[in-house]
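The complex appears here minus one protein chain, its other protein chains still in place.
When the chains are written out, they are named A, B and C in that same order, and each has its own residue count from 1.
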Amino acid sequence: MRRPCSRRQFLGGLAVGTAGLVAGCSSSQTESDANDAFTVALERDPTREKWDVYNGITPYFTHVFEPLVGVTDEMQTEPLLATEWEAVDETTWEFSLRDGVTFHNGDPLTASAVVDSFTRVFEQWSWVPGWIGVEPDGVTVVDEGTVRFQTTEPFPAFPGTISHNYFGIQHPDATDTPVGTGPFRVTNVESQKSVTLTPYEGYRDDAERPSELTFKWIEDPNTRLLSLEKGSIDVAQTIPKSRATSVDDASETAIETQLTPSAGLVAVNLYKSPTDDELLRQALNWAVDQAQLVKSALNGIGKPARGPISSVIPWAVHDDLPTYGPDRDKARDLVEQSGYDGETLSILVNSENADDGTVAQILNGWFSDIGVESKIRQVDPASFNDTFTAGEAHLTLVGFGSNSAACDYLIRAMFHSDGSDNRKLHERNGTGVYNPGPEVDRLIEDGYRAETMAEKREHYGEVQKRVVNTGAIIPLYYNEHVLGRQSNVSGIDGHPIGKMLGWSTLERK
Amino acid sequence: MPSNRLTQVGAGIVLALLVIATFGPTLSPYDPAEQDLQHRLEAPSAEHPLGTDQLGRDVLTRLLHGARLSLGVAAAVTAVRLVVGTLVGLLAGYAGGWVDEALMRLVDTLLAFPGIILALVIAGILGPSLVNVMLALAVVGWASYARLVRSSVLSLREREFVTAARLLGRSRTHVVARHLVPNAIAPVVVLATLDIGGVILGTAGLSFLGLGAQPPTPEWGTMLASGRNHLREAWWLVNAPGVLIMLTVFGFNLLGDSLRDALSPTQSAQLGEL
Amino acid sequence: MTDPLLRIEDLHTQFGTDSGTVHAVDGVSLTVERGEIVGIVGESGSGKSVTARSILRVEDPGRIAAGTIALDGVDLTDATDSTLRRIRGDSVSMVFQDPAETLNPVFSVGEQVAEAVRIHDTDGSQRLLDYLNVPLFRNRSAWTDAHERAVELMDQLDIPNPEHRSSGYPHEFSGGIRQRAVLAIALASDPDLLVADEPTTALDTTTQAEILDRLRTLRDERELGILLISHDIGVIAQTCDRVIVMYGGKVMESGPVTDVLTTPEHPYTRALLACSTRNVDADERVTALEGRPPDPLGGHDGCPFAERCDHVTPACHNGDVPTIECGENHRVVCSEAPLSDDSAKIERKTETTMSAAETQPSEPHTEVNREKVAPNDEGTR
Partner (left out) sequence: MAVVLLGVSLLTYGMIFVTPGDPARTILTQQMGGQTPTPAAVEQFRAANGLDDPFVVQYARWMGGVVQGDLGQSYYSDQSVSAMIVQRLPNTIELAVASMLVAVAIAVPAGIVSAVNPESRADYAAQFGSLVGVSMPNFWLGFLLIIVCSLWLGIFPVAGAGGVEYLVLPALTLGSGMAAVITRLVRTAMLDALDAAYIQTAQSKGLRERIVVYKHALRNALVPVVTIIGLQLSYVLNGAVVVEVVFQRPGLGTLLVDAIFARDYPIVQGVTLLIGVIFVVTNFAVDLTYRRLDPRIDLKGDTA
């Protein structure tokens, strides 16, 4: 049970001045003490989204809105609001809606509501059409139970792409509180503080659900964890990995980890001397001990990687990728053989992520072991991407994860010549950052259009092999999401995509 | 007024810090960058008096090396503030007229800003690095020196020995250099001593917000800021730099206070109004 | 005969300082009767002010090493703090020198007088919050009565339209009015003894005359005993019934004003009178007294005035100096007295004009000040 707040008067001895200021700890805690009410602390403010989309609350975590397509634990698509969908032709999809689904205010789910939800998203962000390959007018009503999507070019992975929470279906009329079709409805929104939900009785399954769910915003990871340790919250999202073991060992708290579709890796600049020398790139790979890295930098939370794509993603070919099993002597030989002349390599790191800083320092240490000098350059989040895509650094710590079932855009963004990481330099002077070249581009395009998963795996697998072989990247780890919870709270429905964690089966012993 | 006992304590601390800053590197038992991933986050022990950090590096060594860096940064920023402030103060005080008016409006504007917030905006936009932090803190902090120097120049200007020097045909620069600066310098030195503490805390604050020195540089503020992620298991990681920073700022404040008491009443009054 | 109002018997008041003990008062005896004004005169550092302060032990007065102070027969020397506190302002009040300083600048004059009235109308219990005028704890009726009484008092002391002026702040009044207000405070509880330490030094002559007049009327109307401390012989001559001449912490000569000032027996009294401009014609030079007042450290036997005395003999330097009766309770403490007649007769001028040059700077606090003043500084005035 959560520790009741003690009645003791605060520091009676403190000067008379503050006596008036502090009454005993007030009993009206925000979270009700009922047994099945839960509080989840989030890293980002759940109440600061765009008002005319999702009525200002976050589409992630809350399960107030449901997209047409769901994502299984194996990152496959599954029916959600759409029972089934078929590709009428190469560029047209038709989704038939589940019947009997009602919005929280009782109105039935209709095709026009789906079209309206998509239009809202298109209006809000101009870059969405480019992302999902559908123009704003490409979403039309066939009949009240069917919606048609017109893609600009053949896109087999389209259904997976719209499983993203951004495409959760909302009620068409402007309402003051957010209205969706999800298992939870919104009862209270305290701006910049919290969103409180209660179960939606009219939901299609009548499973047992917590009586109240509150998503609280606690930005600083340490403060978030301290609140967990204090007992004022039940679940803390993304706690510092460095503290995970001690939280797990403590009696009142425990942790839950989940392998995610995102991977941490070093993008090696293929077009900037001296990392344009393949031998040097391979030498660097030989110097890195992924298992040791995960153990010391990530406190054991994460899976040592062999390639750039997390093994959770269906078309990742983790097992049959070449490995550089750490061997410092081989690395030193390769450095001698390479044209490396002692120039200092720059390691670009995003200052927002504390773990990246630690990883970079470990790499810095290992590289100097094999005689390669390097210097860490930490850059703030806003200008990190600019600096990276301008190819200013030799090595850049990047981490790419997908928030939807379609992870194709990951491999495209990283290794395709006009993928988002390489486009700027490719258009300017035909180079890029870590796109190996036209051969790999063609493989990516074939994989993109592959009808079956096996075909996709074969094309994308070849891309992964080549990228690892030529040392365009230095694989590091597949990211494990870690959250803290009270030891007597269980039933968190884990999911590779952190933002899709399920809370319906939460219970307190 | 703290009697001389507190002054001795203050001077003692500052002296000890200078010794650490100069001889630190030679005194330190290990190489600050040498990682030992097998001995990560070990509690203080015989061979690691202050334990090891998340990469197995010896915390004591990094603190000793960091001393030169942190104090160097603080001294450099304070020096820049002092020089710029004194120049502007002298110019405004001595030139008078619209020059004085314009400069003083600028000073008032800068003083109207809580320093750290302005520094945060500058450092935030320029990106995280020790140089940016130093630049931001320097740009922000010189105004108080300017106002102090100007007020002491104004009060000195009327004094006989200045007018006498002018009567003897001394050039303006001579008067400024020979007469005004020596007299104005005492309160400025005191302000600088009191200011160094503020700069050190400012650097630590900016590091906490993610704008500090680039890893793996062992700067105290950054070590304190990154140590916070191991708050409870590796308590020494955050408390060792914390205590050191506290002692440093405490030492400088004590020294500053006692120097201030050695000033003449008028000088300390000028200082007091800041 | 009944006990005198105030009896001080062989008083020794000393201060511990870093460089030894200061014997500020080195064996002083005096008495003050009701309805009598007794003056103590002497240079700075003669211990006159310390003697006055030893009575009420106000503001770090130093340690009474020996001797007794009795008020109406009651011995005060080893009185407990609370008994002393009850006497202060009730049976014995004090008036200080500079009215600009002795009134609290941030409280109205009426408030400060009313406070004095309040202290002595209640049973001696003073509750902090009541005196801080904190709304809930404020004894409203007591304060209003006190304010009315304060206005009456100010009126008795001829402060113009007191009802209106009582809410004014000290800096809005002239020196004279302020000193009257201080007097009002002192008289709030109708005391028996008033100790006035240089009350008129900071005032111009006309205001000074008014205040001294006021003291005399108080003596007559209220049978008030007044101990008046001054360095200005004119003030003493003009106001006091008896005078005590002090030097180096000891009494040199005491007796009725008329005898002592017209036929001074003690060489120091004569020197004092000689250098007072009052007794000199316009064209004559004022004779100054060479040498410096004695170093109070360590105390000394024999006559403290020995080094500077024209009639000094070896006997003066050691042993205790005899006290000689030379007239109806006119005593002199000098081994050479009575001196030959020639230098004795000094005509005393009647009018009380006082030239500015002659006013002595205020008597420094002999007790050790806080850090600012170096320990052995007081002797170098």
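Just so we're on the same page, contacts are C-beta pairs under 8 Å (C-beta built on N, C-alpha and C of every residue); 3 or more make two chains touch, one makes a residue touch a chain.
Keep in mind the model is a prediction, meaning the values are calculated, not measured.
Undergrad: Among the chains present in the display, which ones are touched by the chain that isn't there?
TA: Over the full assembly, the chain not pictured touches A, B, C.
Undergrad: If I consider the whole complex, including the chain that's not displayed, which of B:A92, B:V238 or B:L259 touches that chain?
TA: Answering carefully, the residue with contact to the hidden chain is B:V238.
Undergrad: Pick from B:P25, B:P44 or B:G205: which residue touches the chain that isn't shown?
TA: Residue touching the chain left out of view: B:G205.
Undergrad: Among C:H12, C:R88, C:R242 or C:R331, choose the residue that contacts the chain missing from this document, as touch is defined above.
TA: Only one listed residue reaches the unshown chain, and that is C:R88.
Undergrad: Which parts of subunit B face the unshown chain closely enough to count as touching?
TA: Residues touching the hidden chain, for subunit B, are 1-3, 5-6, 105-106, 108-110, 112-118, 120-122, 124-126, 197, 201, 204-205, 208-210, 221, 224-225, 228, 231-232, 238-239, 242, 245-250, 253-254, 257.
Undergrad: Which residues does subunit A use to touch the chain missing from this display?
TA: 3, 5-6, 8, 10, 14-18, 21-23, 25-26, 28, 30, 45, 48-52, 125-127, 130-131, 191-193, 216-220, 222-224, 226-227, 229-230, 232, 352, 380-383, 385-386, 389, 413, 420-421, 423-424
Undergrad: Can you name the residues of subunit C that touch the chain not displayed here?
TA: Residues of subunit C in touch with the missing chain: 56, 58-59, 85-90, 93-94, 96-98, 101-107, 112, 115-116, 119-120, 126, 128, 131-132, 169, 171, 182, 185-186, 188, 369-370.
Criterion: only the chains that are shown with their structure count from here on.
Undergrad: Chain adjacency by touch: line, ring, star, complete or other shape?
TA: Graph shape here is other: it fits none of the named patterns.
Undergrad: Which chain is most central here if centres come from C-alpha coordinates alone?
TA: Chain nearest the centroid of all protein C-alpha atoms: B.
Undergrad: In terms of CA centroid distance, which chain is the most far removed from subunit C?
TA: A
Undergrad: Which integer distance in Å separates the CA centroid of subunit A from that of subunit C?
TA: Distance between chain centres: 88 Å.
Undergrad: What is the distance, in whole Å, between the centres of subunit A and subunit B, each centre taken as the mean of its C-alpha atoms?
TA: 42
Undergrad: Could you state the distance in Å from the CA-based centre of subunit B to that of subunit C?
TA: Chain centroid spacing, subunit B to subunit C, equals 55 Å.
Undergrad: Provide the list of subunit C residues touching at least two other chains, using ranges where the numbers run on.
TA: none
Undergrad: Sort out for me which residues of subunit A touch subunit B in the complex.
TA: Its residues touching subunit B are 221-222, 226, 240, 242-243, 245-246, 292, 295-297, 349, 351-352, 354, 357-358, 360-362, 364-365, 376-380, 383.
Undergrad: In their complex, what parts of subunit B are in touch with subunit A?
TA: 33-35, 37, 40, 54-56, 124, 127-129, 210-211, 214-216, 226, 228-233
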